[in-house]
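Right, chain A next:
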Amino acid sequence: MSLDALLVVAAALFGAGVYGALSQQSFVMIMMGLELMLNATILAVVAFWWGSTGGNPEGQLLAIVVMAVMAIEAAIGFALVTNVYRVRKADITEKLRRLRG
Partner candidate 1 sequence: MSPAWAVALVGVLLMVSVYLVAVMETIFGLRVSGVRGYGRAWALPMSRAALLLSQRRSVTERPDAQAWALAPALLGGLGAVALTAIPLAAGVEVADVDAGIVLFGAALVQVMVAVFLHGWAANSLFPVLGAFRMAALALSVSIPFSLVVITTALPAESLSVGLIISSQESLWNVVRQPLGLPIYLITGLGFSFWAPLQLPDARDLSGGTSAEVSGAALLVWRVARASILVAVAAMGAAAFLGGYLGPWLPGWLWMAVKTFGLLAILVWSGHRIARPRMETAVKLGWTVLLPLALVDVFVSGALTL
Partner candidate 2 sequence: MSGIVDFLFWVFAVAAVVTGWLVFRTDSMVRAAYWLMASFVAVGAILVTLDAQFLGLILILMMAGEMTIMAIFMVMYMMNPAGLNPMTMVHQHRTAAVAGAGAFVALALVGLLADFPDRPAPSGTDPTVDLGVELLGESMLVFESAGVALLAVMIGAIALVSKRGRYGDADEGSEEPILEKTE
């Protein structure tokens, strides 16, 4: 286990997240892609904290902030999905031409 190995794992997770976020059609699945990218970010941040910053607590703090971002993203995302669904009865991005334009 080394910093390099950790970063490669994080990169793989991030790549999977990018694939998901770009390929999926529904809002919620896109959010899953985003969450996977944030997952990779947490791993990378803690890896740096562990291997490269001499245990600076700000590294941990950053990881917590990323978790908070995840919660915020999820809450706002679901609220938007609910609202959009209520108004337009649609759950797939391609049905919402207006949003894409």
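A few points about this structure:
The definition used in the following text is that a contact is a pair of C-beta atoms (placed from the backbone, for glycine too) under 8 Å apart; a residue touches a chain by one contact, two chains touch by 3 or more; residues count from 1.
With respect to how the candidates were assembled, all candidates are chains of the complex that A comes from, given by their letters.
What you see is a predicted model, and the numbers here were worked out from it, not measured in a lab.
Checked against 1 or 2, the single candidate touching chain A in this complex is 2. On the chain A side of its complex with candidate 2, the touching residues are 1, 3-20, 22-29, 31-33, 35-36, 39, 42-44, 46-55, 57-58, 60-61, 63-65, 67-68, 70-72, 74-76, 78-83, 85-92, 94-98.
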